[in-house]
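Supplied in structure tokens, the structure appears directly below.
A single protein chain has been omitted; all remaining protein chains appear in their positions.
Note that the chains take the letters A, B and C in the order they are written out, and that residue 1 is the start of every chain.
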Amino acid sequence: MKIHFFGIAKEIVGSSELDYSALEFPKTVAGLKVQLLEQYPKLQELSSLAVALNKKYATEEMELSQNDEIAIIPPVSGG
Amino acid sequence: MKIHFFGIAKEIVGSSELDYSALEFPKTVAGLKVQLLEQYPKLQELSSLAVALNKKYATEEMELSQNDEIAIIPPVSGG
Amino acid sequence: MDINIKIVDQIDCTRVYEDLSHPGSGGVCVFIGSVRNTTANETVNELFFEAYEAMAISEMEVIAKEATAQWGLNKVIMHHAIGTKKIEEPVVLVGASSAHRTACFEACRFLIDTLKERVPIWKKEFFDNKKVWVTPHP
Partner (left out) sequence: MDINIKIVDQIDCTRVYEDLSHPGSGGVCVFIGSVRNTTANETVNELFFEAYEAMAISEMEVIAKEATAQWGLNKVIMHHAIGTKKIEEPVVLVGASSAHRTACFEACRFLIDTLKERVPIWKKEFFDNKKVWVTPHP
């Protein structure tokens, strides 16, 4: 299971992609965020950290499944 | 002494330019407007009638002189 | 201050960014007014624009300077077309270039609103069976 990282989140994590085994993978968006913030404390310094599920902003309680496209969205700064 | 007319004022007056002899020429902007509204009553139907003196909007009390560039400005509708 | 004002036979929209871009600007806002196919539910065939050209240019200069002072603009553009204009043709192009976007949006709106109020240009509308000078009534 892969997670995509962008912008400063990619820099903090040190990669544009992380691979999780099915076992260690969290069940919900909230769970994923907790896990990432523990593993990469620097992510806590960001003013926001959103998760995208299949190219849409996800809410905390949404469940993750094997085939989802998952991405970590640090504060956007386009335009 | 010449007065320039534009848009619907030109249509009402029937010409883009009128020539006044120095004698019959009014002394102020207000005087000119009175004279024109009498001579061309259809001008009274316009929602506004401004006078330009040397390419600037003139106030009623301004005085007219021989060498002024005078124009009649019906309601503008550019843009 | 960099002010670009013109009365033209045809509006050229392709150069608008070239004309407004500036190293100190983070935003450019542009308004283009064009000939719409209807007015008050009647089909319009074309428009005709007439200007008191020298005064129109000097009035546009006054408006551009006012906007530059009020919003601290880097560049301003105001072009108006005269003559016959068909449906979908551009007739007026105004734009402002500024450090931040709020300034250029507000300035651009001011440019077109004030142009419509003050600049001596007149529009005649051509319908199927009549033609009328547009004269806003109170």
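Convention: contacts are C-beta pairs under 8 Å (C-beta built on N, C-alpha and C of every residue); 3 or more make two chains touch, one makes a residue touch a chain.
The model shown is predicted, which means the values in this text are computed figures rather than measured ones.
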item	value
Interface partners of the hidden chain - shown chains only, full complex considered	A, C
Sites on subunit C contacted by the missing partner chain, in the whole complex	13-18, 20-38, 87-88, 90, 99, 101, 104-105, 108-109, 112
Missing-partner contacts on subunit A, residue numbers	4, 6-8, 11, 46-47, 52, 55-57, 71, 73-79
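Criterion: only the chains that are shown with their structure count from here on.
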item	value
Length of the line joining the C-alpha centres of subunit B and subunit C, rounded to whole Å	25
Subunit A and subunit C: spacing of chain centres that average the CA atoms, whole Å	48
Chain centre separation (subunit A, subunit B; CA means) in Å	72
Sequence positions of subunit B contacting 2 or more other chains	none
Residues of subunit C touching at least two other chains	none
